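Mind looking over this structure? Questions follow.
Removed: one protein chain of the complex. Kept in place: all other protein chains.
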Amino acid sequence: MGKINIGIIGAGRIGRLHAKSISYHIPGAKVLGITDIIKDGLSDFAEELGIEKVYENHEELLDDPLIDAVLICSSTDTHADIAVKAAQKGKHIFCEKPVDLTPEKVLQVGEAVEKNNVFFQVGFNRRFDHNFAHIKNLVQAGEIGDVHVIKITSRDPAPPPAEYSAVSGGMFLDMTIHDFDMARFLADSEIVEVFANATCLVDPAIGEAGDVDTAVISLKFANGAIGVIDNSRQAAYGYDQRVEVFGSKGAAVAENDKPTNVSLWNADNISSDKPLYFFLERYMQSFVDEMTQFMEAISKNTTSPVGIKDGLNSLLVALAAKESSKSGKPIVINYD
Amino acid sequence: MGKINIGIIGAGRIGRLHAKSISYHIPGAKVLGITDIIKDGLSDFAEELGIEKVYENHEELLDDPLIDAVLICSSTDTHADIAVKAAQKGKHIFCEKPVDLTPEKVLQVGEAVEKNNVFFQVGFNRRFDHNFAHIKNLVQAGEIGDVHVIKITSRDPAPPPAEYSAVSGGMFLDMTIHDFDMARFLADSEIVEVFANATCLVDPAIGEAGDVDTAVISLKFANGAIGVIDNSRQAAYGYDQRVEVFGSKGAAVAENDKPTNVSLWNADNISSDKPLYFFLERYMQSFVDEMTQFMEAISKNTTSPVGIKDGLNSLLVALAAKESSKSGKPIVINYD
Amino acid sequence: MGKINIGIIGAGRIGRLHAKSISYHIPGAKVLGITDIIKDGLSDFAEELGIEKVYENHEELLDDPLIDAVLICSSTDTHADIAVKAAQKGKHIFCEKPVDLTPEKVLQVGEAVEKNNVFFQVGFNRRFDHNFAHIKNLVQAGEIGDVHVIKITSRDPAPPPAEYSAVSGGMFLDMTIHDFDMARFLADSEIVEVFANATCLVDPAIGEAGDVDTAVISLKFANGAIGVIDNSRQAAYGYDQRVEVFGSKGAAVAENDKPTNVSLWNADNISSDKPLYFFLERYMQSFVDEMTQFMEAISKNTTSPVGIKDGLNSLLVALAAKESSKSGKPIVINYD
Partner (left out) sequence: MGKINIGIIGAGRIGRLHAKSISYHIPGAKVLGITDIIKDGLSDFAEELGIEKVYENHEELLDDPLIDAVLICSSTDTHADIAVKAAQKGKHIFCEKPVDLTPEKVLQVGEAVEKNNVFFQVGFNRRFDHNFAHIKNLVQAGEIGDVHVIKITSRDPAPPPAEYSAVSGGMFLDMTIHDFDMARFLADSEIVEVFANATCLVDPAIGEAGDVDTAVISLKFANGAIGVIDNSRQAAYGYDQRVEVFGSKGAAVAENDKPTNVSLWNADNISSDKPLYFFLERYMQSFVDEMTQFMEAISKNTTSPVGIKDGLNSLLVALAAKESSKSGKPIVINYD
């Protein structure tokens, strides 16, 4: 079998990152074409990477019979429609997260995927992170025993502009959704209740926009485990991404990654590097690995490592967290 | 001024520990006498430490005009009555935690203390722990900026017998009360709402006794900060006592203390010691330091570092957590 | 200016690694052609990377006027002759370490390079390692003050076959030469005396072949600092690459890199990953960065970051260490 031909829809930061990952690190796939609503610089980028085709729009890309699979890296509000069309054209799909901000549209995507029998993977890249994947392996190998408590700390180095809150759906749908997926992934169980203790301490403008920037989110899982996620939109020391799974036989704890393992010992103290700055630095390896898995799953016709259900259920938890934050009450999540 | 003469009421594990701390490490104080309802071995212990008097009961001890201050180390249900009597006799008081399981009796103690103008300190020893006291100093020095999130992990190496649950008032009043006080101490603010997500995962017998053994407790503070405590009655790797204060300028993070700083590097992995086993090993230094502070405060006539309000308010939070755990709802705490 | 056209001589493990680094990570350069004495699989490799030309031999490659610079990745005994020819053809040169096992031939290369005014860089890749480069920066920024003591621990996960000892010149010329260069680099001063306390403890066959596998090597630098390197051909826990620079204002300490930052806490102990397995895993980033520097230096016509003098002087120290190990005496190194 030849290389898998990939079409990339959306050539922003994340689209270009995937294009490079595939070109440099995945021998079994080839970025055949690319498209974006912004044409500026697109041809140069394509040329640099040896991408043969620059399509006028995603329709043209989806019409190309040579394309086997697409990466949907456009803005969130376009994900679902493009995904449905791609499925109808028989293309396998990698869709950046969130699939959509409404469960209804995610379900439509799910139906189109199922009906057209294409492969679908959501861009919850953190599942492929070396630290978190290792913890998942330890959990699955029974090293932690029965899982009792899952703890996730997730803090950004700097908040997005306050006006971004409306577009993104707010902190829970934009940022915490990664953590909800991680919690579900590590617990291997759905979140059945969420209580979000959230507030605005970083930037008043975020609060004025109706959003929060600091939260402690309490979780109950279907399997009886409990958990907590704590978020901040601004950690002075940078991107903080830690996970802990505690169970009957012990705990697995992931600390932050840092640029170096050097420490400086002087008359003041012993000091070392801050964590890697933000998601591009911190999760680069996971972006490559999710692509590798995507290609392998397509080649071998296996189940998706991060399917439509993961996109949908993480969204449902995020929406429940938003509701809990507003009502001040715990919210039970209905999956029926 | 001469040495402060101390009388110890209750010569169990903690009473003896304090007797030794004072005898060995506090030149300005002297354990003059001791009493316990169990007479067996008491004289031998007194002789070993050079304690002159063994009283028949706490009334006799309180009647001795030579006694300046008492340590109340008897069973919890006797604390309040003894404290009231001690106050009436004009003795300064160090009282082990919890002062009582009911706010009413704690208030009675408070009134007696105030009326008789004696000094009163509760045995929340962890405030004096090297790690946590250092974090408090960093917070007070403004190194963390405004406090946004307080996180406490507190896990025991092994659960108490299930029948202990009834006597102790359950996990929140017996174990988490230390963490509630720590949260108040580090936030320098009262807890105004608590949501306890608690369950029984360690030992079904604990659940049958109406108690919980695993919890994630979400907190709101009067100053706007939020927080979380996670508890387990059984960590396979031993006593887990970590604290993190996150604020606008950064975070202060306390890791566990270990017996040695040695690691073993071999073909399997890099391994190091588990944490110090339990509270006697882990908090020994804090027990000495709380005594030192008690004596200094009496000598210098300063305010109590851990007063009746700390005993009362931590209890109110613990009771609210218990209620939240039962009702499944967040509970607002009323301090009026 | 267009891309720098690179010719690679020797397509073994390291030659192929450089080919990929350049193709994937260095936009300003292009691998135009490649050659190797082993033809098997060479065309396939070239095709995979889009390398246009596969030369019959290095002479043909050097004759190609389109080639701007060459990477000499063939066996050590061929380095010097090829480098001299490349210089004569006006090609810039990146030469894998060691340049040669004899100072005479290294000097010949140096003369050819100077006479023909080409750029020359030796493959002491560790200078570009994130940890060690950071320490160098700290030293240069004066953070350590005056350098007093340099310590390097360098242990391999497994020894090479005993018969390799003869070919490679033995442990000091094959393995420790990296550490000698690192010591010179960090001290920013030449090594003027060496005392090698070396023995054979890992594998008797290595000793029978006249080589050593375990060593503590004491150093004196021209600037008055002192140092020590300790080597082993076999660390049970894998590749151990640590560095410490101690000076009047403090110390900078580099610990090993590991695959993850996860630790497992259980009833036995707290355990974490062993170091990254060997040089390909551990130093991958440095191989890319030395190539980037090579290209930049050529483009900008700057001095070599690792010049012929570094290749020569590190070799002289290695030879002195070998002599010291045999004679049991400290050896003064003559640089005239």
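Read from first to last, the chains carry the letters A, B and C; within each, the first residue is number 1.
One rule holds in what follows: a residue touches a chain if its C-beta (ideal position, glycine included) is under 8 Å from a C-beta of that chain, and two chains touch if they have at least 3 such contacts.
Since this is a predicted model, take the numbers as computed values, not measurements.
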- Message: Can you say which of B:121, B:256 or B:314 touches the chain missing from this structure?
- Response: B:256
- Message: Touching the hidden chain in the complete assembly: which of B:39, B:134 or B:326 does that?
- Response: B:134
- Item | Residue among C:30, C:58, C:130 or C:220 that touches the chain left out of view | C:220
- Item | Option touching the unshown chain, where C:105, C:151 or C:184 are the choices | C:151
- Checked against the full complex, the residue among C:25, C:53, C:249 or C:309 that touches the missing chain is C:249
- If you put the missing chain back, which residues of chain C would it touch? 145-146, 148-149, 151, 153, 155, 195, 197-199, 201-202, 214-216, 218-220, 224-228, 230, 232, 234-237, 240, 246, 248-251, 328-330
- Task: Spell out the interface residues on chain B facing the chain that's missing from view.
- Result: 23-25, 27, 48, 50, 130-131, 134-135, 138, 143, 249-257, 259-267
- Note on the structure: Interface residues of chain A toward the undisplayed chain are 235-237, 258, 265-274
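As a working rule, only the chains that are shown with their structure count from here on.
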- Among the other chains, which touch chain A and chain B together? C
- Cα centroid separation, chain B vs chain C, in Å, comes to 58
- Task: Could you list the positions in chain A whose residues touch two or more of the other chains?
- Result: 249-251
